[in-house]
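Here the complex is missing one protein chain, while the rest keep their positions.
Entry: subunit A
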Amino acid sequence: MSDARGGGTADVVIDALGRRCPLPIIDLARRIGDVPVGGTIELLADDPAAAADVAAWCRLRGQELLGSAGHAHLVRRLA
């Protein structure tokens, strides 16, 4: 369990540790369709740009960033 908020478990977890930006964001975009609208997806990414880029991607794509903690970023699919 590595939920970014320390709460429940995400519907899908993507391990993009060690992958350089923008690859973690591409991984996230590829998999967002795997969860239903309202579902959550957790991205594990340790690239220094990941936190900023997950937030920017959510803004650009109309998804919700529920939170980031360390290398874990929890996103809720809204669209």
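Basically, a contact is a pair of C-beta atoms (placed from the backbone, for glycine too) under 8 Å apart; a residue touches a chain by one contact, two chains touch by 3 or more; residues count from 1.
In the analysis below, contacts and distances are computed from a predicted model.
The complex includes a chain that is not drawn, and of the options "ABC transmembrane type-1 domain-containing protein", "cysteine desulfurase", "ABC transporter permease" or "(2Fe-2S)-binding protein" the UniProt name matching it is "cysteine desulfurase".
Panel shows subunit A; residues 20-23, 25-26, 29-30, 47-49, 52-53, 55-57, 59-60 of it touch the chain omitted from the view.
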